[in-house]
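Dropping the structure in here first, questions after.
Removed: one protein chain of the complex. Kept in place: all other protein chains.
Just so it is clear, A and B label the chains in written order, and each chain counts residues from 1 on its own.
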Amino acid sequence: MSAEKLLEVNHLRTSFFTFTGEVQAVRNISFSLMHGEIVGIVGESGSGKSVACLSVIRLLQDPGKIVGGEILFNGEDVLGMSKVELRKLRNNQIGMVFQEPMTSLNPTIRVGTQIVERIQSFNKGISKKQAREKAEKLLEIVKIPEARRQLDAYPWEMSGGMRQRVMFAIAIACDPKLLIADEPTTALDVTIQNQILKLIRNLRHETNASIILITHDLGVVAETCERVIVMYGGMIMEEGLVDEIFYETAHPYTIGLKKSIPDINNFGGDRLFSIAGSPPSLLDPPKGCPFCARCDKAMQVCLEHCPPYFQLSETHRSMCWLLDPEMPEQLGKGGP
Amino acid sequence: MSQQNFIEVKNLKKYFGGGGIIKKKPFVKAVDDISFSITRGETFGLVGESGCGKSTAARTIIRLYHPTSGSVIFDGTDIAKLSEKELKPYRRRIQMIFQDPYASLDPRMTVQHIVAEPLTTLNISARSENEERVAQCLRMVGLEPGHMEKYPHEFSGGQRQRIGIARALITQPDFIICDEPISALDVSIQAQVVNMLQSLQEQLGLTYFFIAHDLAMVKYISKRMGVMYVGQLVEVSPSEELYRAPLHPYTIGLMRAIPIADPRLAKLKQEVSIEGEIPSPFNPPSGCRFSPRCPHAMEICREISPVLKEVSPNHFVACHLF
Partner (left out) sequence: MNENYDGQFIKDWAPLQKEEKNAETTSGVTVSYWQDVLRRLRQNKLAVGSIFVIAMILLASAFGPMLTGKAYETQQLALRNMPPRIEIQTAKDGTNFFVHPDLRVFLAEENGYVTEELKPVSAKLADKQFIYEYNGKTYYLVFSAEGTRLLDENQEPLPESKTVWNKNYLLGTDSIGRDMLTRLLYGGRISLMVAFIVTICTLVIGVLYGGIAGYSGNNTDIFMMRVVEILMAIPSVIYIILLMVYFGQGVFNILIAMVITSWLAMAQLVRGQVLSLKEQEFILAAKCAGVSPIKIILRHLLPNSIGPIIVFATLSIPAAIATEAFMSFIGLGVRPPMPSWGILSNEGIGAIRSSPYQILLPSIAISLTMFAFNFLGDGLRDALDPRLRK
């Protein structure tokens, strides 16, 4: 069972200890990732999605600290690893791509050198010539035209889309088991985003890595991911296969998100549906369901008690009192 | 035309550079000859990707930049040619909403001062009335007047954007330019802000010039839309028609590139995407600027830049295919 799972996260809690108090960015999330699948984590700002992934590979900066939980990567306990083991893990098995390609690449070093540096970090014995050949191959995999010439280019000579491709090249250099992409296309134009998403889909076939794609855009998720995790207020609201999330939506927040996007097929003269209010404060999180204050189906129990996960299918679960079989019938169908 | 055009932009150009004491710097043709018009009370949308010049166009229209050439006719007067002093009475009728809620409010001023600033500089009302008018505007955008004494950093992104909108409303303008007002906001907040903009339009009879790169949102809010590419308008038409039957190859590619929040439809979508990179405005391609990336490019496209012409009623395209 655990040998099939690449990543297993159990009851992870992460907080930031600032002078105003403890900001609970991630409040008890559990999920797992199999080999070779693409999972999308959807959430808005403050949902905790980025912090969760940084916690998983222990890249948190002060004043952030992992407060509780368990993280197993390929069966090994990540939280118990020493600095050396962690570095080995990140170097050899994990690749990360961030949102802003300009600040992720060193502007004073040529692109080829940066890739070679990465290759040499996990493959100490390789010669410079071989590393350069590998770098060129990587650039070809990410579809950068004139790969050999671009090895000598500086990051500022490249456009945003090309820089992001270079980031992907660096990330897959070590042939990682896990690739984490944190909002890789948010800063890019729509046509370039399209190209990068195509690249991500291809990478999965070419490298057999598992990919975690963090985004706030439901469209990106629908086009690229197989499974979806929806986060809000530091917790996982709903998790399921992409078809289940979009066609059998089981949480008011997910429904609200879907409805907020204007349907390009339809033309409404009416108002867009919008979720009232703003995300909750993580300094003083609500003790009940985090979405309670903005939910149009909220009940008294939602305010007082945080709901458990209700399993809708083997792959689909949602954290909502509306799914509780004990709920009286007259309040509507047993679901959001 | 039964309704007179409220705003008419004709052959507007904005070039940067060209200065320099020793050697002349090259020109950046940020906005290169665009023309369109907006009728009173309607919303005109403008889309395009980075470097297309839509923000520059907006800022040139509101005279934050001095136009290189062309005219902007607002309610009968060409404001492109007016001096700063002559422009002052128009400043209260045209206002702007900005993109970044974190940079569009002065972090050192209270909300009250921020929202009241246009009143004080344009001498619209007496100082004693200011507070009441600020309170009124804040209520209109759904914020508590009691928040007046707070500083911007105490508010969330969506709330800050609403403060920016209140500031734009306080002079009771006729025309508001919205420069990507929702791009920096979360999805659930975007819908709130868009809804609010629409109700304000109905309540106050506003005319909007709405710029964004989110095609779906612009199509939803605008009656007519324009598509810009590297400083030029390539297509202008009513929004519904633009979606139903886009004519310009770039518009077609753009429509196809939008991710659809529907997994089955996404799979059905053709895997046709526009290859290549967006050209830099420093060195645009000769002839039609889209020709290097266009699947239908012909010889003439590389030589002569196509002009915007009416291909079907109220639908303009700049393409040699037509």
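By our rule, a residue touches a chain if its C-beta (ideal position, glycine included) is under 8 Å from a C-beta of that chain, and two chains touch if they have at least 3 such contacts.
Keep in mind the model is a prediction, meaning the values are calculated, not measured.
Colleague: Among B:44, B:74 or B:98, which residue is in contact with the omitted chain in the full complex?
Modeller: Final answer for the missing-chain contact: B:98.
Colleague: Just one of A:154, A:273 or A:309 touches the chain that is missing; which is it?
Modeller: Reading the full complex, the residue touching the unseen chain is A:309.
Colleague: Of the residues A:126, A:153, A:187 or A:299, which one touches the chain left out of the display?
Modeller: In the complete complex, the chain left out is touched by residue A:299.
Colleague: Residue by residue, what part of subunit A touches the chain that was omitted?
Modeller: 11, 19-20, 27-28, 276-278, 281, 283-284, 292-294, 297-309, 319, 321, 324, 326-328, 331
Colleague: What is the set of subunit B residues that contact the non-displayed chain in the whole complex?
Modeller: Within subunit B, the residues touching the omitted chain are 19, 21, 59, 62, 64, 88, 91-92, 94-96, 98-100, 103-108, 114, 117-118, 121-122, 147, 150-151, 154-156, 159, 164, 167, 171.
One rule holds in what follows: only the chains that are shown with their structure count from here on.
Colleague: State, to the nearest whole Å, the distance from the C-alpha centre of subunit A to the C-alpha centre of subunit B.
Modeller: 32
Colleague: In the complex of these two chains, what residues of subunit B are touching subunit A?
Modeller: Counting only subunit B, the residues touching subunit A are 49-50, 156-159, 186-192, 194-195, 198, 213, 215-217, 219-220, 240, 243, 253-254, 256-264, 266, 271, 273-275, 277-278.
Colleague: List the residues on subunit A that touch subunit B in their complex, please.
Modeller: Going by the criterion above, the answer is residues 44-45, 159-162, 189-195, 197-198, 216-223, 242-243, 246, 256-258, 260-264, 267-268, 271-276, 278-279.
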